[in-house]
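Note that one protein chain of the assembly has been removed; the remaining protein chains are unaltered in position.
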Amino acid sequence: MNKYLLNGLYALFAILIILAFAFKLFQPIKVLPRMQLAPAFNLTDQNDARLTSEELRGKFVLYNFTYVNCPAPCYNLNKTMQEVQSRLSEAQLGDIQVEFITISFDPDRDSPTVLRTYADSIGSDTKQWRFATNTNKALLKTIIGSGFETYYEDKGEGKFAFDPSFVLVDGWGIVRAEYRYHAEVSDADRIIRHLSVLAEEVRNSTGTAKLAYEAAHLFLCYAP
Amino acid sequence: MAKKEHENNDEFRPNGTIAILVIFVITTILIWGTIYMILISRGSTI
Amino acid sequence: MKQYQLSTGEKKFIGSHLLVAILALSVGSLFGPLQAFEHAGWDIYPYIKPLIKSYYQGLTVHGVLNALVWTTFFIMGFLTFNVMFGLKRPLKNPTLNKVGFWLMVVGVVAAAIPILANQATVLFTFYPPLKANWAFYLGLTLVVVGSWVEGWGLFMTYFAWRKENPKELTPFIAFASLVTALLWQICTIGVATEILTMLLPWSLGLIAGVDPQLARTYFWFTGHPLVYFWILPAYISWYAMLPKQAGNGKMFSDSLARLSFWIFLVLSTPLGFHHQYVDPGIPPVWKFIHSMLTFSVFFPSMMTAFTVIASLEHAGRKNGGKGTFAWIGKLNWSDPSVAAQLLAGILFFFGGIGGLANASYNVNLVLHNTAFIPGHFHLTVATAVTLSFMGISYWLLPYLTGKKLWMPKLAVAQAWIWFVGMIIFSNAMHVLGLLGAPRRVPLGLAPYVPPEWNSRLFQVGVGGAILFVSGACYLTVMLMTALSKETVKEEVEVPVAESMQDLALTPVWLDRWAPWIYGALALIVLVYGPVLFDLIKNIALTSPGFRVW
Partner (left out) sequence: MSAQPMHIHPYERNWMVFSAVMLVLFATAVSVAAFGMGIQVPAPEQRVDPRIVATDPNSPWSNPGLREVSPGKYDAYILAHAIPVWEYLPKEITVPAGSSVSFYVTSSDVQHGFKIQDTNANFMVIPGQVSKLTIKFNKPGTYNYICTEYCGSGHGIMYGAIIVTP
């Protein structure tokens, strides 16, 4: 074999390895998977105002699903929401806005007034964190069950069975992360990390970099 | 045919080998195909 | 022309490998039929309870002794023989090879004690968090390290030969043996890392937990090339020895034979994920890449099939064989070594097909961990490899001891019995797997076995019984040969086929080592690096040990 060809081959291999390792070590591009489209919805919030999926376009939205009368010991989802809210600066979002939405699956009891009282009681910043529901129960089940693929079940007498879960949706209305069960890393930590990964993608994926990001999607370079 | 500088295996025509290998390939495709069809018939996983 | 001769001491050294190998095979094979009988509903384990506590302990003995000890010792002995005989020179540093051999022996003993004491019933894959006694892990480490040391001895011998013969083409059997030894050096890094960084400290109580997903990844880094470490010595014999034995045939294509060994070296390690297609912790894209590489490594096996069959056809035609298929009958079927290897080769076709199906990414969903898998590897390691090794030993033992082979007719019959028994056994296992029967389960007792499986389970038992008879015949022939007083009149000839192609035509780059080694390492880093990096970075030593047997 030609000596130059051989040296060329060595060089090619060496470059490939260095590239692969550089890519791995510095992790220049990480993305979140595009899981599915978030459902379109039309809810009523704690101020009796309309909350639609349309108006959330362009913002990152973190959803969770619960109900006000959840008896103790109830999954403490609010704590995670609050922790993420208070640590948002860590995610370095720049001018990207984040909304927090808690959807109640108990419209019979969780009227806007009840939701407002609830929001006040846990001391949430209701500009950023909204509580909403829809009195049409069938529609609600479609939104949360089929749309967000999250389980809840009416057990009667105002009691519900549900799994504690969060869903992160990006500005294009695509579900990018689900937090369905306690992983080794706390939910809040992962949500913060994922928000910053998403923000980076939104900021950087323009022009040629967009191709790199598409490649990252293709090769499943998912952030843990 | 001009005399070659080196001895070579060109003069030997292993026709039996080809026959055996063709049988092998057909068997492979049949068996592999059967298992593949089982997979397909059981539907998607995502 | 007189062949190169090994000294008595060298023959003894090779012979001691053979001795340990056959001892391991004889103990390990005792338990194979017991598993098969259990499937058929004749459970013998309750009767041997004082000795062997359970089906799984028996399965561990069977797997470790047959798949790891028998193969490794036979192969190291055979490779050492090939290097010396092929290069026509003694080992550069025989002491080093002896040290390696004894390390392996000590390792086997260290691992055997906890296995026999039911302290290591973890099967030969020893997946944590099943936690064996530390001596088991230490023993395995010593076996691996011993085989490394023996490998270094072979490489030193090659370097010395190369110094003396700077321009010469490495003789094929030495070349192929060195590639096999090198493959082993590269691939065992995985299991060595697994044991030294996780399992050994964990079993000694130095760390509290292990990461099972990472451990599996290390294991299968070694686990698949291990298969090639088993099969390549059989390939050496099929390529370069069998044509000669079968009828003074010549090796069809020297250069393609060498090329296929290089492809095996480069491609057989970076595809271990095809054993982990259904592991939850590995991204599908990498599994897919490994599956494509697995398809690529099937390619040199196809080349091997062509070259070997064409060489045999050459032998058959030399013996007066005519027609498309009639030459097959003209091969020296009465030579037990030939019969064993030809039959091994025939069943390897089906082993190859099964392997291709296993390796086909999502097709694995149908087959993963079903009885199809043991059905498959009883065609590969337990027939293509084991039966070939038996065939090799039918000339190697007389060569080493100077004794005449005892009852060659029984030896021929042994090969045929094995062939028939294995067809019955493995066909039943393959079908059971497709029907959904799991592997590693005492199916005779399993509560979910539907009646449709019963006829196949019975066939498994029948096949096992026939294989047991064959194994017994083999051991009898070996033992009687070793004990016999009848010596051979002349030196036993080592069968090495000439190349049909002028060796001057073999390209230079097929005898250069560096590019291939760099290529192999680069490919490993490329396709294993990113996943291992992630797994190690996110390592979670959260699994304490369990002893649930």
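Details
In this document, chain identifiers A, B and C correspond to the written order of the chains, with residue numbering beginning at 1 in each.
Note that a residue touches a chain if its C-beta (ideal position, glycine included) is under 8 Å from a C-beta of that chain, and two chains touch if they have at least 3 such contacts.
This one's a predicted model, so the numbers in the text were calculated from it and none came from an experiment.
For the chain that is not shown, the touched chains among those present are A, B, C, taking the whole complex. From the options C:Thr269, C:Gln341 or C:Thr370, the residue with contact to the unseen chain in the full assembly is C:Thr370. The residue touching the chain not shown here, chosen from C:Ile282, C:Leu396 or C:Leu457, is C:Ile282. Within the set A:Arg116, A:Lys137, A:Arg180 or A:Arg203, the residue that contacts the chain not displayed is A:Arg180. Although one chain is not displayed, its contacts with chain A can still be listed: residues 73, 75, 141-142, 145-146, 149-151, 153, 161, 163-164, 179-184, 220, 222. Where chain B meets the omitted chain, the residues involved are 8-10, 13-14, 17-18, 21, 25, 28-29, 32, 36, 39-40, 42-46. By the touch criterion stated above, the residues of chain C touching the omitted chain are 54-56, 123, 125, 127, 129-130, 167, 169, 211-213, 216, 252-253, 255-256, 259, 276-284, 287-288, 291-292, 295-296, 298-299, 302-303, 306-307, 310, 356, 360-366, 368-370, 436, 438-443, 445-448, 501, 503-508, 510-511, 538, 540, 542-544, 546, 548-549.
FYI, only the chains that are shown with their structure count from here on.
Computed from the mean C-alpha positions, the centre of chain A lies at a distance of 51 Å from the centre of chain B. In this assembly, the C-alpha centroid of chain A lies 50 Å from the C-alpha centroid of chain C. The touching residues of chain B, counted against chain C in their complex, run 6-9, 12, 14-17, 19-21, 24, 27-28, 31-32, 35-36, 38-39, 42, 45.
On chain C, the positions that touch chain B within their shared complex are 252-253, 305-306, 309-310, 313-314, 316, 323-325, 327-328, 349-350, 352-354, 356-357, 360, 362-363, 365-367, 434, 500-502, 504-505. Taken in their complex, chain A has these residues touching chain C: 1, 6, 9-10, 13-14, 16-17, 20-21, 23-24, 184, 219-220, 222, 224.
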